[in-house]
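A single protein chain has been omitted from the complex, and every remaining protein chain is retained in its original position.
And now, chain A:
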Amino acid sequence: MDVLIDERLHIDTPEGARLTLSLAGPLPRGMAYGIDLMIRGLILMVVATPLTLLGRGGSGLYLLLLFLLEWFYPVLFEVFRQGRTPGKAMMGLAVVHGNGAPVGLSGSLVRNLLRTADLFPFAYLTGFVVMLVSSRQQRLGDLAADTLVIHVPASQTRPAPGDSGGEPPDWPLDRGDQLVLLAFHDRGPRLSEERQRELARLAYPELNDDAALARLRRVVNHVLGAA
C-alpha cells in the first residue's frame, strides 16, 4: 500500500473493493463536541425549571438526567443514529468501526466510558496528544474500541456529462495527462474564465487564449468520450 501523509485511510471491504475513508481531525471533532455540549446544557436548562417545582423528588430526577446525559447521550445517538450525535451530524462526522462498518453498542460504550481518561488532566489533553501520535487520529477510547471518526460525505448527485464536439489530443496521452484533463473538466466550471484561459495557455502556448481554451475543451470532451 502506498504511504501518503494525509488523513485518508484505505480499507479493503469483503467485496474486494478498496474503500477510502477521510479521517476527522481534532478541530471538527472538538466543534462537534462543543455543539453536543450546548445541546446537553440546553436540555438541562429546559428541564430544570419544571423539575425544581417538584421539590426534592424533582432534584432526584434532575440528577438522573444529568447522569444519563453525561454518560449515555453519545452512546444512544451513536448506536441508534448510525454513529452520529447531533453535533457530529451537524459537522458531517460519524463514528465507525476500524473496518468501516457502523459502530455498535460495545464499541460506542468503550469509547465513551474511556472519555474520562481522554479528558485527563483537563480539556482533553491526553486525548489530543494520543490523537496526534496515533496514525488514524484516534483518542484513547477510540484505540481501545477500535473506532474511527470520519467525515461522511453529504449526499450529492453526479452532474450529467457535457455534450459539445471533441478533438483528439495531438500528443500521446498517458494516465497522468488523462487525470489532469478530466480534473479540468470537473473543476473548470468553478474557476473564473480568466483562470481557465490561463490554464489553457499552459497547454497551448502557441495559440491565443480563446483559441487555446476552446481547443482544450474539445480535447477534454474527446477524453471524456462525449460524442
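One rule holds in what follows: a contact is a pair of C-beta atoms (placed from the backbone, for glycine too) under 8 Å apart; a residue touches a chain by one contact, two chains touch by 3 or more; residues count from 1.
Convention: contacts and distances are computed from a predicted model.
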From "Phenylacetate-CoA oxygenase subunit PaaI", "Phosphate-binding protein", "Stage II sporulation protein M" or "Sugar ABC transporter permease", the hidden chain's UniProt protein name: "Stage II sporulation protein M"
Selected from A:Tyr62, A:Phe128 or A:Tyr204 as touching the chain missing from the view: A:Tyr62
Residues belonging to chain A that touch the chain removed from view: 13, 15-21, 54-57, 59-64, 66-67, 70-71, 82-83, 94, 96, 100-102, 104, 106, 109-110, 113-117, 120, 126, 140, 143-146, 152-153, 155-158, 160-162, 175, 178-179, 182-183, 185-187, 223-226
